[in-house]
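Note sheet for the following structure.
As you look at this complex, bear in mind that one protein chain is not there, while each of the others sits in place.
All chains are identified by letter, namely A, B and C, in their written order; residue positions are counted from 1 within each chain.
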């Protein structure tokens, strides 16, 4: 008998179901033992409080193309995972207790950065853990790619494509705010894919005057409109010099709903031009995964299944140089994969005439 | 010789190009005279200031599927059309002067409500005018349908579809704010198409307690999430009792960016639930027109072309009971087509269990 | 207690699930009695052989956007419905027996032309029947629109859009064969939506020389390529003069896989030009319903639900002049809604320069 626990944690994204289907199909089709699947509900919460559903192969049939996660998810910040809950319960101990009580052989955990810190902690506590890199931000260390990313690029690109025709018709400056947390992968790719003229990402702090220079250069050369793709984590050169604490304080006092609105106000004030902001927001996490993500998540899931068949634990299944690889969890946890300001993709974008406001 | 002036005015939408292509293809293929096309740039501005491009059939080739408008557009509010411009110019006279100077036979004007008021004024001033009903709001009197509407429904629906999977995964209340100006057609259709649980439109003022009742009813019956489609013009019962002036004053003082954020705050406060807001915004005007709008706009354009061939002016080309019809401009201008609160589509939506918060 | 039987019959299409969800949501939300839903499997077969599943509201949750039919379907030609099956079973009697044995109050039947003939027969036999007009062909008498149609138009249009870019790049003649059985609605709309140069539909027999004239006219005026949308039921003027029997005989001897290949061969032979054929085929029935179909099918379903609540039977729920209406089943069965060769939409298409080869 093989008892497998499974959970999805953190913000949801596309292809979570595809990845889980990959694990389960692989184990069920190739295990010589009986297999039991325990699906914990709403992320680590399900593991902490012992809330789960017994699942069979049938539950994973037909979900390859389905967005979201059939298990539900929630955010359980790593910061608070070691604090007792409101009833004084030790959450880490509670998770271990659920694991041992159900006599689980392993846990399959799908999540992003925060999730991986907790997963690594559980590994350190002696649990058998295998993880899968889920996030639209593509900011996980140890893997070239995360699933959800390409689907989110598609949605953000479609949003900018739509804005493109209306911007051109009205001769306006348009800002589209793209997700990505503290990194710029999503904005960089969606911006390049949709022909944005200016791309602002956290890794390359911007100078608002350089942004305006580009807008005015376009005006001079007869381009009636300018599209700016702004990462939700974009930061000005001035703010980048602040300490973390000072910046947090400043953000608290910000009257604009987000950085994009602040930039819009600055451009409007300095140029007198009409600027519009669009924020696709949570749309970027939703909908059916794109074919790339379906294949990719299935492959990762298959490898995780193989690891379970081989009793190999303590790894995240990642992707390196076009091969599926196993990355030790301790190498992944707590690190962020950022866009290097001199990465070749950035250089290529600059050669194409895209301004990063730097 | 036939000299045709053409302009697109007001907020842009999908299928403007398809409609113009329809007019031009029809006239060029069927006119016995030579034809000259004068494309006025950026709406009425182009007509006022005599800015135009001479266009040929080739300019209209390949634009059937292209979003936006190849002529550019701008908003020139009817309210101000009779006021002199900043240099003291009488705009109405200026338009007439352009018309007569270029010896135009007619003007083809594509636009929404405001545009039609000005078009009707030009007709009253003796110009030959034929108009086409463009707006994603579908609020034009005299026609069952406007082009742009179905494409915007598609985009708003896709947005809610994306939100659906993430709402379900996180068990959240999600509000998606849909365009539509002062009417609810877009929200009603996108809401029904995407399985929204609550739909709030201007024509049916809402009671926030009824909205919360529905959310709590869903909680009780095991539905973890609730999707609310809110029209940008939605209004509470309380506010609906205010005079126009009082309401405008109140809006000015609103601290929330839009009605959706206000509703979100109220739900959060009263229920303690996490509520997220998404505003697809200008995306809804953009992108390639859907097949429905391409066919529809082409048919309208073809009829407008036929009217030009027949020297029939003073009409909007509309759609009634599945037939293309000619509607006198004086019947169209200044009227709004709203959702009747007891319309059969509303009743059907209610039978399906959708709450309108009333 | 209300006992409702439900089945989907004939070729599947988009929005079958949306329509059934509409019926069930309406009945469950508004019935004062308990309700039992009997879902018969694979069309009339399920009714004949008593194969069904008991369904609850939960089974209809989340299927609004899902293609296909959760009940399965099959073709049971009306011609053979009165013949005994291979075991000598009287099928009509068997259906009645299932109906009475389960003490059903009514049958909800979703289908196209063939399905409606059988549904009408069951009505004549005394069963309570309400039907919903399902078909991508839009050929049902008594309703302006059928669900599935607009979704199929979208898929066929996307297919031709794709072909457009490759045709333009290679300067080729391309034929896209569109479904539609014996009528041309689908081809006409997809052809107009995608800018096809020639549209061949069953209702307007074509002359191959006129088709070639149009191709050569395009060559002369500098258009390197020609797109032809051909209905699967397109017929030449010569063949249209044959008797039904003679035509059937001729079809049997046809060496080409379909009419499109025959036309391609004729064009190639007479002009020496390279002609390519694409047949999207069953794709046109599949995938998620478009927003238009989701709203439309939900509305129809809601009305059917209301009829059940009111014990009103013997009708198809249809759509006339933008209103949901009830059409007596005897008026629907056995009639075909075709494109009139002089319909205004055809005239408009011709004004736009589209050739019908007539």
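To be clear about the criterion, a residue touches a chain if its C-beta (ideal position, glycine included) is under 8 Å from a C-beta of that chain, and two chains touch if they have at least 3 such contacts.
These numbers come from a predicted model, not from an experiment.
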item: Displayed partners of the chain not shown (whole complex); value: A, C
item: Residue among A:98, A:118, A:135 or A:150 that touches the chain left out of view; value: A:150
item: Options A:89, A:251 or A:345, residue touching the unrepresented chain; value: A:345
item: Touch with the omitted chain, as defined above, among C:164, C:181 or C:306; value: C:164
item: Residue among A:5, A:22 or A:133 that touches the chain left out of view; value: A:22
item: Residues in chain A touching the chain absent from view; value: 22, 25-26, 29-30, 64-65, 144, 150, 153-154, 157, 161, 189-190, 192-195, 290-292, 294-295, 298-299, 301-303, 305-306, 321-324, 344-345, 348-349, 351-353
item: Interface with the undisplayed chain - residues on chain C; value: 8, 11-12, 14, 16, 42, 66-69, 72-74, 155, 158-159, 161-166, 168-171, 174, 224, 257, 276-287
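Methods note: only the chains that are shown with their structure count from here on.
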item: Arrangement of touching chains [line / ring / star / complete / other]; value: line
item: Rounded Å distance, chain B centre to chain C centre (Cα mean); value: 31
item: Gap in Å, rounded to a whole number, between the CA centres of chain C and chain A; value: 42
item: Mean-CA-position distance for chain B and chain A (Å); value: 35
item: Chain A residues counted as touching two or more neighbouring chains; value: none
